[in-house]
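Just one protein chain is left out here, and the rest sit where they should.
Order of writing sets the chain letters: A, B and C. Residues in each chain are counted from 1.
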Amino acid sequence: MSSMYLGNLKISLFGQSHGKGIGVVIDGLPAGEKVDMDALQAFMQRRAPGNSDVSTPRKESDVPNILSGLTDGVTCGAPLCAVFENTNTRSSDYDRLKNVPRPGHADYTAQVKFCGFQDAAGGGHFSGRLTAPLTFAGGICKQILERRGIAVGAHLLSVGNVRDAGFDPVSVTAKQVLLPGSKPFPVLSDEAGEQMRESILRAKAMGDSLGGIIECACVGVPAGWGDPMLDGMENRLSRILFAIPAVKGVAFGDGFEAAVSAGSVQNDAYYIEESAVKCRTNHAGGILGGITNGMPVLFRCAIKPTPSIALRQESVNLASMECEMLEIGGRHDPCIAPRAVPVVEAAASIALLDAWMGEKMYKKA
Amino acid sequence: MSSMYLGNLKISLFGQSHGKGIGVVIDGLPAGEKVDMDALQAFMQRRAPGNSDVSTPRKESDVPNILSGLTDGVTCGAPLCAVFENTNTRSSDYDRLKNVPRPGHADYTAQVKFCGFQDAAGGGHFSGRLTAPLTFAGGICKQILERRGIAVGAHLLSVGNVRDAGFDPVSVTAKQVLLPGSKPFPVLSDEAGEQMRESILRAKAMGDSLGGIIECACVGVPAGWGDPMLDGMENRLSRILFAIPAVKGVAFGDGFEAAVSAGSVQNDAYYIEESAVKCRTNHAGGILGGITNGMPVLFRCAIKPTPSIALRQESVNLASMECEMLEIGGRHDPCIAPRAVPVVEAAASIALLDAWMGEKMYKKA
Amino acid sequence: MSSMYLGNLKISLFGQSHGKGIGVVIDGLPAGEKVDMDALQAFMQRRAPGNSDVSTPRKESDVPNILSGLTDGVTCGAPLCAVFENTNTRSSDYDRLKNVPRPGHADYTAQVKFCGFQDAAGGGHFSGRLTAPLTFAGGICKQILERRGIAVGAHLLSVGNVRDAGFDPVSVTAKQVLLPGSKPFPVLSDEAGEQMRESILRAKAMGDSLGGIIECACVGVPAGWGDPMLDGMENRLSRILFAIPAVKGVAFGDGFEAAVSAGSVQNDAYYIEESAVKCRTNHAGGILGGITNGMPVLFRCAIKPTPSIALRQESVNLASMECEMLEIGGRHDPCIAPRAVPVVEAAASIALLDAWMGEKMYKKA
Partner (left out) sequence: MSSMYLGNLKISLFGQSHGKGIGVVIDGLPAGEKVDMDALQAFMQRRAPGNSDVSTPRKESDVPNILSGLTDGVTCGAPLCAVFENTNTRSSDYDRLKNVPRPGHADYTAQVKFCGFQDAAGGGHFSGRLTAPLTFAGGICKQILERRGIAVGAHLLSVGNVRDAGFDPVSVTAKQVLLPGSKPFPVLSDEAGEQMRESILRAKAMGDSLGGIIECACVGVPAGWGDPMLDGMENRLSRILFAIPAVKGVAFGDGFEAAVSAGSVQNDAYYIEESAVKCRTNHAGGILGGITNGMPVLFRCAIKPTPSIALRQESVNLASMECEMLEIGGRHDPCIAPRAVPVVEAAASIALLDAWMGEKMYKKA
């Protein structure tokens, strides 16, 4: 069992959706790093529910109570622990669900895994709410990276069948990657965003939900970050991205499109510009052999449709072992992808800061 | 730096393409497990080069020299180390390449990472040859799993634009998942396979290369394997799958297609069959919240086209920092995907055995 | 950096002495284990300050606020987080000390380690207060072990020059190892205890402090726990015991006395009793090759004298880089060894539960 990210940076996530609180311990942050709490709160707000008509009207407290690791707003070298109280929980929504697992959720698998002792309310430890401390941790990493000229930004590449343009894989700038996150709806083209919102509202009206694809770019990452084989950037990133509950696919650069392409296309040609090695294209997503090549690091995540839908569904009663129809009450996101955008940025920031630490470690001195 | 898989099972990979030898240490295998060396050798042979007209004519020694961990063919509990000698290396092929990195390979990133001290010959530690010890380790795990009723099998879902049918996500059997691996070309439909081979030969004739998609199914995995958040089956599997050099994307169940789907479709409905909980569909690929649900575990990997192509390419000379055209000699696979099929099975077997060990550990006793 | 115990069980400790709170996340506890909160509180009370005339009159809140991991007092499989609020802190005691490191404390080393950004108040993250969450975590492990017939108990073997008898290494019983912990002063012989108390009060009166030796026995541990080389019971135990601030030595069985002994004495002879393998003596402390042999696991820890003493001491001013005399105010333990006894039990319980989990994992199934 490990709800821990264990690299050079070590992060421990805890909490259940309807327990007393959730939170995170970040062990290994360098000392002397300022944390801009306003910027961090604004970053977390992008993930928070209740912001718009396409997200759940549920309100959650996303204000961290930082117990340790900061002195006068600066990291002191000791592990940083932040706790988020759980408020506004409505456990009665879930009472009936205890024995009737919601399709698409982890209710059934948690029950088997924990021999029936799992905390079922609100999805327990498997709740999307656990992305709040993940976002908090990643938000701090993001600030540390930004001070070193590295910008991590993501946007909705698609929602359902509506597709936006992607980042330019070669020339995308820090300003461009940060732009979508500054908008109420994290897209490049607001027109595409409007269509996405309409699709979501349509799905919601039908008691259904939609998925989407998030594209993320990391600009300013020098060549040489990451390690061979098991600790390459792709390994690190995918490992943490799949910790986001709805992610079902992760692809770097051209990803699955590389599979229908040719080597003569995929091989990014090198050239020299201003005494630096550059690539003319970026089909590799800035990573070769697990190690960054100095081009923007680019990847996409597939987000599945929210499993909580209003439509009546077929399930089973685990007590009686009989089939049982299920209707899920409560208030849910008809599409979780918009709120997942900052979580993806946070996950990427953690993996990058981890690689940065490793990079320092292995340099000869 | 870590060329190690560090879970309940701990695996350390070492070696460079043209060094004295490559190999693996597997730490944590349960004692008392028989290793069928013939079956293991046959499994490794599926990865070995030189088997067919669509793979490189290069011959490599894939015969492991097992130094420790086995007594009379049975695991003795001590770490198992296997070494593969490097023979038939032709370093002169690479001599000129030392300062001129091959596009699409890790030559340049390794040079930056290791400050110019990397072993450049044949790709060094980043060579695809390192998948030999990975396949060896996974082959042992696969045997242990098979004795417990779990079958891991993969096949080419596509090569270039040629696509084969996929496994039936609900009813696929052990026999079906093992079938492609028993064929000279690992496909479900031999007709599709013939077209794939033709595509590959066409690309080869043009001095180019092709990518492909590998689909893998794990049948017989009980519900409850895997752990929350960072150690879910998706996290474990993706982390090790991205250790295979050419993999650029990993997707579970419907993967990126889930992103254009609806919750009412993606939610796999539960029902009872023979007193067991089953799902009517398997869009989730057998994993919910990172934990297996008893359905077949299903995923796909995108394999990029082999970066070694005969066509003339644009590169740079890292010594003179000037542009330089590059022609790669040597003997290379015009499509690496067929040989990567057993490697994917091996990687999946390692992640599964790791989860099996964890499963035993967390059970109350 | 890692204030984490990372074995099969994963424990993350956080907090600074005078920060908002300190605490612990325990990741990997088996689900379905009852936690007896009264027993746990009583166990923690043994470590708490302010209990007697030989400990500091300082009062600390040692009441855990359990945020996650428990449902109705039973572990639910999710990480268990407990937080202890910091109250009754008197930072002014430490204000002057910021630039003048206390000899024997980690003030100076923390300053160097964290480049001057450390939280100096009360010793920050290096404070003995951090043993509260460690004791909490170990207390839970201890209960789980006790339900499986394993008793972990420690006592003061010596304080200064006063020495008590030790446990009988061969025939010590669960009842005997638990007895000292049930007394106000954790000794075997109350007469020796009285002399120890007198020694401590004498040192206190002189503005000085004393050290001591703690002996710990683990009764009921079956043969076969632990792993070879780096994960033997001695490695696991010592790694966590040295996390207790004042511990300067750890020895198993005869320990340093084995060094002046002969093989013919040290080798514990085997014999059969009631169809079980037993040893006639227990010089090895129940561990051979890192693995338990079924005899009581026995070890001792050297506890150095509390570095906080009232006597005037020579130090330096790190700002002016000049010598400066130092008098430490505040309220301190003249001998920390009595309060460290339950911490040693806690540390041992964590290492043992970790080994128990590993034991389950590697058994063939």
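Please note the rule applied: a residue touches a chain if its C-beta (ideal position, glycine included) is under 8 Å from a C-beta of that chain, and two chains touch if they have at least 3 such contacts.
Given the structure is predicted, the values throughout are model-derived calculations rather than measurements.
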Item to check | Option from C:36, C:85, C:146 or C:208 whose C-beta touches the chain left out | outcome: C:208
Checklist entry - Which residue, C:112, C:165, C:205 or C:319, contacts the hidden chain when the whole complex is considered? => result C:112
Checklist entry - Which of these, C:20, C:98, C:304 or C:331, touches the one chain of the complex that we don't see? => result C:304
Checklist outcome for this item: By the document's definition of touch, the residue of B:22, B:221 or B:347 touching the omitted chain is B:22
Checklist entry - Considering the whole complex, which of B:63, B:115 or B:165 touches the chain not shown? => result B:115
Checklist outcome for this item: Hidden partner sits against chain C at residues 1-6, 13, 101-106, 108-110, 112-113, 115, 125-126, 130, 158, 160-161, 203, 207-213, 223-224, 226-232, 234-235, 238-240, 242-243, 245, 247-272, 275, 277, 279-280, 284-285, 287-294, 300, 302-309, 311, 313-316, 318, 321-323, 337, 358, 362-364
Next on the checklist: Residue by residue, what part of chain B touches the chain that was omitted?
Outcome noted: 1-4, 6, 10, 12-16, 19-23, 25, 27-28, 31-32, 65-69, 71, 74-81, 83, 110, 113-119, 124-125
Checklist entry - Please identify, in ascending order, the residues of chain A that touch the omitted chain? => result 8, 28, 30-33, 77-78, 228, 357-358, 360-365
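The rule is short, and it goes like this: only the chains that are shown with their structure count from here on.
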Checklist entry - Counting only C-alpha atoms to place each centre, which chain is farthest from chain B? => result C
Checklist entry - Centre to centre, by mean C-alpha position, how many angstrom separate chain A and chain B? => result 26
Checklist outcome for this item: Chain centres from averaged Cα atoms put chain B and chain C apart, in whole Å, by 45
Next on the checklist: Based only on mean CA positions, could you tell me how far chain A sits from chain C in angstrom?
Outcome noted: 39
Item to check | Sequence positions of chain C contacting 2 or more other chains | outcome: 28, 31-32, 77-78
